[in-house]
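Below is one structure, written out as structure tokens, with a few remarks after it.
And then subunit A:
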Amino acid sequence: MDNAGFIIASYIITFGAVGAYAVGVIRRSRKSARDIPRDQRPWL
Partner candidate 1 sequence: MSNSLKGSLPKNSSAVIATARLIAAKDLRIERRSRVLLNQVLPFALIVMVMFAFALDSDAVLERVAPGLVWLATLFSVLVMVSRSFAVETADGALDQLRSAGVPATGIFIGKMLALMVQLMVLVTLLVGAAVVLYRASFSWEGGVLLVTTAIAATCGLAAVGTLYGGLAAGAKGRETLLPLLLLPVVAPVLIGATRATESAFGTNGIAISEGWPWFGLLAVFAVLFSVAGAVAFGPLLDD
Partner candidate 2 sequence: MNTSTSTKVSPRDRVTGTPFTRGLGILVLAGMVLLIVLGLFVSPADVNQGESVRIMYAHVPGAWLAYLAFIVTAVSSAAYLWNRTRSLTWDRIAGASAEVGVLFMGISLITGSLWGRITWGTYWTWDARLTTTAFLFVTYIGYLAVRGLGGTHQQRARRSAVLALLAVLEIPLVHFSVELWNTLHQEASVAGRGTNVDMDGLMLFTLFLGVVVFTLMYVWLVLHRQRSLTLDDMLDDSGLDNALTARRAEAEGMAR
């Protein structure tokens, strides 16, 4: 595959960025949840 570098880089950037953001959101919410009792979360 010619230009394979660009193409693979695109996929890595795309799913990598999404994954990194997802991880960041989960970690952020775990940090905030430490001080909030479980029963107060409105979506549960």
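Keep this in mind: a residue touches a chain if its C-beta (ideal position, glycine included) is under 8 Å from a C-beta of that chain, and two chains touch if they have at least 3 such contacts; residues count from 1.
Criterion applied: all candidates are chains of the complex that A comes from, given by their letters.
Please read these numbers as outputs of a predicted model, since none were measured by experiment.
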Options 1 or 2 - which one, within this complex, touches subunit A: 2
Complex contacts: residues of subunit A adjacent to candidate 2: 1-4, 6-11, 13-15, 17-18, 21-22, 25-26, 28-30, 32-38, 40-44
